[in-house]
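A protein chain is absent from this complex, but the other protein chains hold their places.
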């Protein structure tokens, strides 16, 4: 029997936390390591945000997925296992958080495998992947297939899980979108310039709730991407708490880890395919 | 008898959808074709957004106008006819979505005609035009006149239809404006940088409703420009649904396709003329 | 007897409209004259916005001040007198709308005087001045003194009228501020880039009303700067109408033209002085 990828829910909610810590800043240049304010802005994520988030998830009794760069797991040896021990999933989020589109295929492979090595050493099972900056390359999917991961979560070709094919393997894509990302709402630093302004949690809660209602109507995957250094702040945590409370009250929303959603999607015989786009361009029309 | 361009409505609402798909990104450089996330962000428009929009229009029983670049119609052979078959208008939106202000006159002519060829081959009748990026050149209007299109929808010289003259022909202009465009509200990509942030559909709905009320007061053309890759998202679709519902409840708003509005405008003997602006500049005051 | 500059009102409201038309764009380069969309975006101001604004002011029975660049008055010969004939003030807003801080003193003088010549030829009496982009230079104030204008409205040193001294003459400053300017809220063009986004009139009305209430508390000059090509749009006009209605209902707000406010300020023996700031900088601390 085919339960469908959503197992009967109007919308499936994946709470995902990208535990980037210092990596997105260091990817702008190692020199930023000497900037105490900038580094403290980032270390707040694992030091203050993550424990607070874990407590909220306990209190609400929902489980979530944490995408952790290998470098971060390495720097803070107990971090990944502390997340798994609380009942959540840890997934692959590159080693260094450098964008695959800025690396050669060999560099990307090295970065990808180095993260796998870190998690293997820490005995953390990895079944899914999200590209740094969501900027997957075509190489990315070959690596996911080669290492037999179940899913990726970096593309935007739909708002329901779908299949992409790489190296003759079907990979489940759990699509993301900028409108369900806290970065564009909350991130600000003058140097490196990581965002232009700061929105109120009231606006963000309202926008995400509107999206959840739309996704209940259209039966979608509410794949919410947050960063502990951003969403771990007190007022934003309260907004997230209200959002989860609302979703639970709806009665037709199921919270699930990405790995489980990917498994349900794999079993859904009617799941859509959106092949990785390939274009033959006329260079007269679209020069490089 | 002169019914006036609005045929008695307080405001005429033109729902217009620019089905740009990948073209605005490829116009930044063909290299972006190798970025799976960026391409999936755009292909969402025709793949997910358009069917959802067509269903909403059916449900609300209003008809609309879809501006489709020739390249998009060519890549997805059934797309344009699927729109026409549901009772809507398909109009000219360039071939490649490169801005006319970045092309020579010969390049613009080639691009313009190539799009006409695509639609002719698909037996789609074209009576109107909107410039890519709204960045019409003076050549643009000569081409519109030469190919006997009825209207353009790229200028901002009024908020009611008006006549512009090119090559001794009167063309109806159905003016647009940034405040009735979803791009400035919803578009975000880091690379290429297509917009600085993401607004809530609640704000957008409120702003567009305020504009509609103003236009009912001043008896204007509510020419709303949306992009399926942006407005096709669930929460935004719900906001559009509420906006249409509100407009229908007003009782004094008429929904119409651009081609019909242009026809009514042609028959309006009191329609305003705003000639294409020509300036003789003192180069001491305004050097190039 | 000293009535004070406010003549007893809690706040004095100066509605000011900068009728810039094409000038702020042409100041970026004469080449923009060949961009029909961009030019139409600007010509909307005098063609559609100004008549609509004049009607609203009639309906509300309040008078206002229109700052008009000489180039605009010259291009549209009846424009300035049509404003004066409706009972409003026309004031000096440079000839070309190029910023004084980008011109030599000689260039600024030529530009300043050319505008005076245009208004003299049109028999429009000029008693006040606002710098293009508010970017007055020190030369600006010498010119204002030399030509015996009564006031300037370009600085931000207070939120009540004050005296600045230039060439041994006292000039009344009617200060402005970015928070009471429609440009930062409504202006958008991709090229030239004149602003990053588009806010809802609902937000703008709320913000300006909050500022008016604050100014009633602190007894200030509510010096509101609008542009017909921006605020002339229907939804924004409705917001302005509601704002004026609210101010009238307050009972303690007086609407006045800038020339009259400057006269009252001149007669106020307790008016503050804020001399034009002069600094002796240590070049070791602040190199150029």
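A, B and C label the chains in the order they appear, each numbered from 1.
In the analysis below, a residue touches a chain if its C-beta (ideal position, glycine included) is under 8 Å from a C-beta of that chain, and two chains touch if they have at least 3 such contacts.
Because the structure is predicted, anything quoted here is derived from the model rather than measured.
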Displayed chains contacting the withheld chain: A, C
Selected from A:11, A:26 or A:271 as touching the chain missing from the view: A:26
Residue of C:134, C:229 or C:264 in touch with the missing chain, whole complex considered: C:134
Hidden partner chain, residues of subunit C it touches: 101, 131, 133-138, 140-141, 154-159, 175, 177-179, 184-185, 196-197, 203, 206-207, 210-215, 217-218, 220, 274, 276-277, 279, 281, 283, 285-288
Subunit A residues that touch the omitted chain in the full complex: 22, 26-27, 29-31, 33-37, 39-41, 43-44, 47-48, 52, 71, 95-96, 98, 186, 188-191, 196-198, 200-203, 233-239
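Basically, only the chains that are shown with their structure count from here on.
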Most centrally placed chain - per-chain CA mean versus overall CA mean: B
Same-site or different-site touching of subunit B by its copy subunit C, using the half cut: different
Geometric centre distance via CA averages, subunit C-subunit B, whole Å: 34
Subunit C residues counted as touching two or more neighbouring chains: 196
